[in-house]
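With one protein chain held back, the other chains of the complex are shown just where they sit.
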Amino acid sequence: MNPESAVLVMLTVMSAATPLLFAALGELVTEKAGVLNLGVEGMMLAGAVSGFAVTVTSGSATLGILCAALGGAAMALAFGVLTLTLAANQVATGLALTIFGVGLSALAGSGFVGMPVMPLPKLAVPGLSDIPVFGPLVFGHDALVYLALLATGGIGWFLAHTRAGLILRAVGESHESAHAIGYSVIRVRYLAVLFGGTMSGLGGAFMSLSYTPMWAEEMTAGRGWIALALVVFASWRPGRVLLGAYLFGGVTILQLHAQGVGGLGIPSQVLSMLPYLATIAVLTIIAAGPWRGRLDAPACLGQAFRPPK
Amino acid sequence: MAAGDVEFGEGQTSATTGLSGTGSVTGRADSHAADNPPRLEVCGLSKAFPGILASDRVDLRVAPGEIHALLGENGAGKSTLVRMIYGVLQPDAGEILWDGRAVRIGDPRAARSLGIALVFQHFALFEAMTVLENIALGMDQPGERAALAERVRVLSAGYGLALDPRRDVHGLSVGERQRIEVVRCLLQNPRLLIMDEPTSVLTPQEIERLFETLRQVAREGCSILYISHKLDEIKTLCDRATILRGGRVVAECDPAAESARSLAQLMIGAELKTVKRRTGGELGGLRLTVDGLDLDTEDLHGMDLRGVSFSVRAGEIFGIAGVAGNGQRELEFALSGERWAGRDDAVLVDGQPAGHLDAGGRRRLGLGCVPEGRRGHGAVPTMDLIENAILSGHGPMGLLSSIFIKGGAARRFAEDVLTAFDVRAAGPKASAGSLSGGNLQKFIVGREILQSPGVLIVSQPTWGVDAGAAAAIHQALADLAAAGAAVIVISQDLDELLEITDRLAVIDRGILSRPIATAQASIEEIGLLMGGIHGPAGVSTGPGDSGHAV
Partner (left out) sequence: MPFKIEARREMSRRLLFASPLLALVLTVLTGFVLFAAMGHDPVAALYHFGIAPLLSLYGLSELMVKAAPLILIGVGLAVGFRANVWNIGAEGQLTLGAVAAGGVGLMFWGEEGFWVLPLMCGAAVAAGMAYAAIPAFLKTRFEVNEILTSLMLTYVGTLFLSALVYGPLKDPAGFNFPQSRMFTDSALLPIVLEGTRLHAGTVVVILVAAAAWVLMSFTIVGFQIRVLGQAPAAARYAGFHRKRLIWLCLLLSGGLAGLAGAFEVAGPIGQLIPVITPGYGFTAIIVAFLGRLHPLGIVLSGLLIALSYIGGENAQVEVGLPQAVTGVFQGLLLFFLLGSDFLVRYRVRMRARPIMRPT
């Protein structure tokens, strides 16, 4: 493989990793506050369809991305009302959110199937972007790729070094203690859930505006669920989410390339199974490995809380 | 049978019987009037929960620098009152005055800004975080990390509360955890420090050290509201006492001037019952033998059991004392069959190896268990009492025909439990979750006893249970032993163990001490064992009981 095609592969890996990174980072923050939102797939689809529809209608990708974030957040709000205000079961509500998101996005996007859209523009820094290998790798992406990378660092810093991050972790660690000390568990969780929805929406927007610039029903193809698995894989650490997302991006691109070169005689469908099988393998290794530590998971993850008044 | 009777304490109480009964001394119009307003004054505070008036027009006054006791039974309304003062709950009616001015305390933050600090009974701590993070979370302006760490070191040294800010909470002992809470409060220079049942989980020696700290704090001008149901502590520590019963203030008094027995009668409102036990009777053969039991904990914050050995005979009540978290939970599981013991013959029931039987298998050998947890462990709160009777009774009571449940038989068994143990419930179809703590515990104990177990493991039998139910449970255990069963009581309540057991041993860091005859046991000796000091020479068997290992 020559250097140019190696760079090209790297670029596509980063591109394939970015939606996972967005969604997994959002879910990480949500889970750190103690909320398990299984509706990532639904929120990504909401983001993908609103981002695409708004971009096509308004012609502004910026506006589209903004609306994608809002779309994801709106879905998350519905989840929040049910699980936080009405104390519904988080697992059931998350499943409902995904089912609803699949249906709603298909309905909203029915008029946009097959429409073209300009992919997000890549950064082009005169001079720098033209440096071989290094140039395109560092300066050849669109804004969302950089935003996802920034978010990784930002979230890591937020959780470890800010007071708000400390409070968020405290709420996920023991909602009873946090409530007794005087923190509003519900408010903190709402914010975390909304942030998770926003990030999922951005991940969806990247899907429909950059990765495969088009809209198709269920175009996320299980990436929301893989993002959920990534959070477990990363033991709730943002840096490891980045690693995991790029790993999965790599697997996705690997099987696409294998299909491209004739698949070595293996049916393309079997190659397409790879990312899903890899997810199962990774979850098993994480669960079975000697390094498993149950302290990593927020202690109150998935538990409903209603403050006694 | 004589051993089964409840004997009312007679003769001993003649001096104070005037204080018992319902409408008694409601005295706050005494010598307390002063020019300075009290630091805290509570007037007519009321709070209702579904089905219960938890706080009924409560009045309370705490002077500056005073250590004021709030005394009452479980369920008397102490915690509700405290949570209203700290802003966690909002009162339905009444008024709180701070330095003579009416205030509304909307949330804990507001309470803290007034200068009210609270040490929670069940600590408000975060296991997976460091001591420093825990302290910062409890403060409104914790400031910069390094500076806060330094303040923690200085303050904890000043009060003799050794604490390392860098350590994670989950590795700390209960005493150290309480220090975090106390330091967290003192860092904010409180003017009223509330301590909610602070000693229920401490060894006698740790209690002594805590009292020294509290006296020092009070000397510096901070008022202390000290909540407890332990009479001796209140007599030793407190200047004044307000006594609550059934959500109402029944008396205010000088605890030093009262006898423990008179305080107890004010608190309970009826004359004390004593459990009538057979003494000096013949014990039967060995029913339970535990021999060299090792068990690794499966709990992140648990304790491994090492070489636990003891045996209990028919007719005997055997107590296991100790500070919470020293392996009681693991021992309960290893005995009940919820977990396998290491070797099959590490647990023998009537001579039969049972170490590798599950809970159902051991129940078939006649071993029953009343677990520490009620809601969600000994009973399923969302299920009705018939279903909860089936839970452990389906085998021994013959409630199955092949895989089908005999509905009628199950219902009759549940009804028998309700009648025999005077469980107050809306009937057998009431959900377990709708019962009060005491009634649910009576139901669970009754369900196990009616299965006529040869060996019964009971963990924390009367924790959070009102006095009447506690007496009934103690009596039922005594009767079961008298009928030839071996009863093992795991409890943190020393008074309870001293009252009902024949022999007891202390569990500390997963190791069980040699058993001692209860009649010959002294509080001091048990206290030393609880603190990890085994043997007469006071030789420590562990890495020191100060717990401050850096």
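We call the chains A and B, going by the order they appear; numbering starts again at 1 in every chain.
Note that in this section contacts are C-beta pairs under 8 Å (C-beta built on N, C-alpha and C of every residue); 3 or more make two chains touch, one makes a residue touch a chain.
Source: prediction; values computed, not measured.
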Exercise for the section: Can you work out which residue in B:Gly87, B:Pro108 or B:Pro371 touches the chain that's missing from view? Expected result: B:Pro371
Handout entry: Selected from A:Phe52, A:Tyr183, A:Trp225 or A:Phe305 as touching the chain missing from the view
Key = A:Trp225
Fill in the blank from the handout: Touch assignment to the omitted chain, from B:Arg112, B:Lys230, B:Arg313 or B:His394, lands on B:His394
Completion exercise
Contacts from subunit B to the absent chain lie at residues 46, 48-53, 56, 92-93, 246-248, 336-338, 358-363, 369, 371, 373, 376-383, 387, 390-392, 394, 400, 403-405, 407, 430-431, 433-434
Fill in the blank from the handout: Note that subunit A touches the absent chain at residues 38, 78, 81-82, 86-89, 91-93, 95-97, 99-104, 106-107, 110, 217, 221-222, 225-226, 228-229, 232, 267, 269-270, 272-273, 276-277, 279-280, 283-284, 287-288, 306, 309
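We adopt the following convention: only the chains that are shown with their structure count from here on.
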Completion exercise
So, in whole Å, the Cα centroid of subunit A is separated from that of subunit B by 46
Fill in the blank from the handout: The subunit A residues in contact with subunit B across the complex are 163, 166-167, 169-170, 173-174, 176-183, 294-295, 299, 308-309
Problem - subunit B to subunit A touching residues, read off their complex - result: 87-90, 107-109, 111-112, 120, 123-129, 133, 136-138, 142, 170, 300
